[in-house]
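All protein chains but one are shown in place.
Showing chain A:
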């Protein structure tokens, strides 16, 4: 996996899992862990934005679409407007083309339908 400009000076890849579902967070974190990726969790888009405002940077962000307080579309737009260049992958159970496109247009690099697997 290529490191983005937002990576830390260490060699370990860092990831932020943004999802309001703790089951999904636990699974994603475990998968990332097994791939040797250091990971952090945010329960909604606002927490993800706040983490970046506090100076945190991540190589990869897994962004859920539907979350309370701030959803994935709003959070992605906000992060891109802040100049965040991390790889942001949208993750959702939504499969309607229009909804996926709306999410992609917010600034995603990729979109994956849940459930995530190690190969994805």
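Here is the rule we go by: contacts are C-beta pairs under 8 Å (C-beta built on N, C-alpha and C of every residue); 3 or more make two chains touch, one makes a residue touch a chain; residues count from 1.
The working rule: contacts and distances are computed from a predicted model.
Missing from the rendering is one chain, named in UniProt as "Histidine-containing phosphotransfer protein" (options: "Multifunctional methyltransferase subunit TRM112-like protein", "Histidine-containing phosphotransfer protein", "Phospholipid-transporting ATPase" or "GPI-anchored mannoprotein"). From the options A:24, A:37, A:89 or A:104, the residue with contact to the unseen chain in the full assembly is A:24. Touching residues on chain A toward the chain that is not drawn are 20-24, 26-27, 30-31, 34, 66, 92-93, 114-118.
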